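As you look at this complex, bear in mind that one protein chain is not there, while each of the others sits in place.
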Amino acid sequence: MTGIAAGLSALTGCRGELAIVDPAGPAARSISLLWWGMVIWFGLVLLAVTLLWIYSVHVRPRSGRAVTEPAVIARGAPRWIVGGGVLLPLITVTILLLLGLPAGHRMAAPAPDALVIEVTGHQWWWEIRYPDGEVITANHLVMPAGEPVILRLTSADVIHSFWVPRLAGKMDMIPGHTNRLRLEADQPGLYRGQCSEFCGAQHARMLLTVEALPEPEFSRWLSRRQQFLPPSPASKTLAQFSTHCGDCHRVSGLTRGLSGGPDLTDIGARPTLGAGTLTMSEPGALLRWLQEHRRLKPDNRMVAPPLPAAELSDIAAWLEQLVP
Amino acid sequence: MSARRPAAAETPKDPAHLRAEFSRVWVNPRGWRSLSVVNHTAIAYRFLITGTVFFVLAGLMAMLMRTQLALPQHEFVDHKLYNQLFTMHGTVMMFLFAVPMMEALAVYLIPKMIGARDLAYPRLSAFGYWCYLFGGIIILSSLALQMAPDSGWFMYTPLSNAVFSPGRGPDVWLLGITFVEISAVAAGVELIVSILCTRAAGMSLDKMPLFAWYILATAGMIIIGFPPLILASILLELERAANLPFFDVVRGGDPLLWQHLFWLFGHPEVYIIFLPAAGVVSTLVPVFAQRPIIGYRWAVLAVIGTAFISFGLWVHHMFTVGIPQLALAFFSAASMMVAIPTGIQVFVWLATLWYGRPRYSLPMLWLAGFFFIFVAGGLTGVMLALVPFDWQVHDTHFVVAHFHYVLVGGMLFPLIAGIYYWLPHFSGRMPSERVGRWAFWLTFLGFNGTFLIMHWTGLLGMPRRIYTYEAGLGWDLPNLISSVSGFVLAIGTAMMLADIALHFRFGRRADPNPWQSNGLEWVMPLPAPPYNFLTLPTVDSRDPLWSQPALAETLQQGEQLLPEIDHGLRETLGSDPVTARPRQIVHLPTNSWWPLAAAAAIGALCLALLGKVYGMALVATVIAAVCLLRWSWENGAHASSAPLAILRSGPLPLHSRTFDSVGRYGMITTLLASGALYFSLLFAWYYLWAIAPEWLPPAGAPLSWTLSLLAGTAATAACALHTIANLRLRRGVEQQLGVLTGAAALMGTLQLGLMVWTLHHAGLQPTLSAHDALVIVMFAFVGFHTLVAVLATALQCWRVHYGYVSLAVPYEVPVVTPLWSFSAACFWLGWLSIMIMPQVWLG
Partner (left out) sequence: MQMSKMLQPTHPLQLLAGHTVWLLWFCALYAGVSLGCQWFPPSPQQGFWNWISATAGLLSGAILALLLWAAICCWRSFRRQAVRSAGDAQPRPFVAAVAAGLYLLAALATGLVSLTLLLSAPCLQ
């Protein structure tokens, strides 16, 4: 019931974490305005044309006003056809192009001073790299609020698509290509994104969280993150982690993670696990992920670490502390 | 010139005798022999029934999906099955239902509407059906075997390549769909030739029924629009099975190439689906408005305009792939442009209704539903054409809602209206009233309930193709509403199907021309006899049944054209494509087993390739070739076709005795399709040269200049030899015909040998470089066409020896000459692209 109630309020309130009609950035706002303009105009057109059909088929024949003189028809019919079939669409689309294309232009305008963040799509997680090369994270994008950032998007495997609906339109992430997306949040806050190009088994569970911080805070976050040295766990735990996890998962200063799994350096600070499969705020979420990830996100690329519960628990406890 | 009419001094043929003889010659056998039937009416019924079965199966898949999405985090089906379901639902609906059902209507109606007894290539119609059936069975059985494709109905690479989809699913799609497409292209060729060449006397282009214009345009779109997908499927299958890297970045390919090729097909595809349905609307509206259509020329303009413009829209499916802004703007503007010819059609219909005297009927009810749903869908389409808006809603449920509106509204509703309208034609009985109305309202309300709110679901951010979603995003209630309404829709559809099925038993017997229609197809007794028209009509207006009310009578009395039947040949009139003056008699084949045999062999080939049993594949190919060659042997003056001994009277020649036969039109039309495929291949070549991120061109020329030029010379010589044979024959010189054709075949064989030698000498590495892989494919294309030309010409040479090809029966020579010209032209175009262009490019 709470689901239905929440849904109803979202419906009537036009709100939602992923709602295009609930914009929180200039690009999304521009598009939302275009949407409302179009739906109102086209709604009127649909209504008018439907009423014409109903009138012609049901009302007019009974009113006895049937016209049969060829001369009258020869004058009137072209007016219908040219007016409704040529002029109406032509004028509508010209106006749409005149309004819409420059809006699109503005959304993609260059921003030479903007921060550039590289995002790479993987099956089924997001790799995020900041300009210095040292700050690498996954599934959680932190950006400054109130100014544009430029994302450079590509993919390590199949085609994905980067989309944070409340902020901007989407851009595909294609292997071998680097695409560019301009992203800006009006206000600080938490936003959500979702992969929107079908990328295989767990395309449905490839969520992204975006955190916009006001500028001085963002710079502080970035420098804290750059200087962060993850604490080392007990040597036994570290050995097990390196053996079973370290090939894929980089933890800055401790493991290299060259086989290309998500970087775990700041995993304790991320809102979700498994790209939105579990929320970190759930107690024991990390341990649950380690134990049940194959059931929670079937066919995901992570190998199940063959460790008993106690040792998994140690690893999980250590990972939870990785908060810059 | 007119066909012979009974002279006053002769005894007029007794109509009863005529009917008996026609029924005998045109008989469709029953029992197991019915598998050899080639008559268009029977084939159309098969298409309709098979298409309906596929429709129901795809609909069931949709119900499973909607059940899964009814609740958040639902576990009704797992992700593996869900991904197969949405892939198969789209694939089956688009390829196995939408296009074939419209083809079925066209195959049924076109000869009847244009005053012909059958289509121009009856065996090809049958072959098309078998390819469709076997391909459809292969594709659907993959779902039963849990190995269906699961990367979406448009199979984007790299997800669909062998690395990321290692199972057999995508191969089933690629091979099965290509198999089914043969059916579509065959129907396209046949419909074009039939509409252009076999119309009734006096049915000039401006008197053609509008439906024929719509189908002509659609068929043209099929032959140009399907080949890009056929090529893309071949390339992807080669990448998967033989490791040739067309879409792999590292080895010089590009995943975007697949998208371009797919959507070059994909956008025209949706108009291929819509236009015939719009043709049904344009046919029914005048009947139920009780007046000729207003704006016939406007409608023709709109149809041709839509057909062409639809080829310039494909990138609007790719607005988010990172293409420069200006290019996006081009496609945005062009995509919006198509609203104009669509709007013209809408107002043609409205004007006809406005100035007519519309009356209620069940088909009109479905047309009303069509109108509302389709216009709504078209308007959301214009919204989607605006680039910034598309950047938000692309790949969301908004798009899913849009395309269901245009496809269900724009195709399904008119199809159902048409089926109800022509039901008396199929069965001789009228459809119901009450049940039909209930079915309509349930379907209409269920459809809108499912998909109207889906626009909003998309605007709330729900992407496509996700098998589940979190609660609390605002998607819960809209999805539940859609799912519940989906069941209402299903019930309505089931009721409609039941209604149609039951009317065969319980429907009231129909009077002749029960809707008082203007269409020529209503002139015949119901249900339609296999030969359509006892004698062929002469037409003098766009609305023959309104301008010649006594037409039915005169036709049945044997008083019109082409009443001869004692020679036992199935015949229809061949006429000039523009003025429709009769100019030849087209003799048509009777029932034949070759279409079934050939289709079965190709089906076996398909299965062998799927199972990677290449020995069997080779055997199947040989058997298919033998079937097709034997099929073409039984033509022209062959005993089973129209042997020279047949006595005919009247001034019109049999088409096989002329130089300008339906066969020649068919060859040229097929070469247009082949040309579209080659053009797509050249596009792939130039695209990768320009755009592929890691293109690896060779240092020097990839092929030997000498060898390749020698091969080209042989190609040109072969073409020249056959052209000379053709020209001599046209000038009345029959000598050396066998020698010339034999020499052309030999020269073609030499050309093939030289091409193989060139490739061998070049030392290409097709599995390491997309460049080399494409060179191989280009050679294979030219080689394939040359091989077909060689076989056809060798056959022809042999037939000269038998007397089946001569000055008396010359028609086969002008049919094969264009194939040689095409083959040689493709060779040189390819050679220029491979050898000369890179020199220019690289400086």
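Per-chain numbering from 1; labels A and B assigned in written order.
We adopt the following convention: a contact is a pair of C-beta atoms (placed from the backbone, for glycine too) under 8 Å apart; a residue touches a chain by one contact, two chains touch by 3 or more.
Worth saying up front: this structure is predicted, and the values here are computed from it rather than measured.
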Filtering B:F76, B:F164 or B:F308 for touch with the omitted chain leaves B:F308
Per the touch definition above, residue among B:F22, B:F97 or B:W298 touching the missing chain | B:W298
Given B:I691, B:V739 or B:A808, the correct residue touching the omitted chain is B:I691
The one residue from B:S23, B:T52, B:T67 or B:Q325 touching the chain left out of view is B:Q325
Given A:L101, A:L207 or A:L238, the residue that touches the chain left out of view is A:L101
Which residues does chain A use to touch the chain missing from this display?
-> 90, 93-94, 97-98, 101-102, 104-105, 108-110, 179-180
Tell me where the left-out chain touches chain B, residue by residue.
-> 202, 204-207, 297-298, 300-301, 304-305, 308-309, 311-312, 315, 322-334, 336-337, 340-341, 540, 577-579, 690-691
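By definition in this document, only the chains that are shown with their structure count from here on.
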Chain centre separation in whole Å, for chain B relative to chain A (CA means) = 39
Chain B - residues contacting chain A, complex = 72, 78-80, 83, 151-152, 156, 158-159, 164, 249-250, 254-256, 294-295, 298, 302, 320-322, 325, 328-329, 332-333, 336-337, 339-340, 342-348, 350-351, 353-359, 364, 368, 371-372, 375-376, 379-380, 382-383, 385-396, 456, 458-478, 480, 693-694
For the chain A and chain B complex, residues of the former touching the latter = 3-4, 6-8, 10-11, 15-21, 27-28, 30-31, 34-35, 38-39, 42, 45-46, 49-50, 52-54, 56-58, 60-61, 66-68, 73, 76-78, 80-81, 83-86, 88-90, 92-93, 96-97, 100-101, 103-105, 107-108, 123, 157-159, 161, 163, 165, 168-172, 174-177, 179-180, 194-204, 276, 298-299
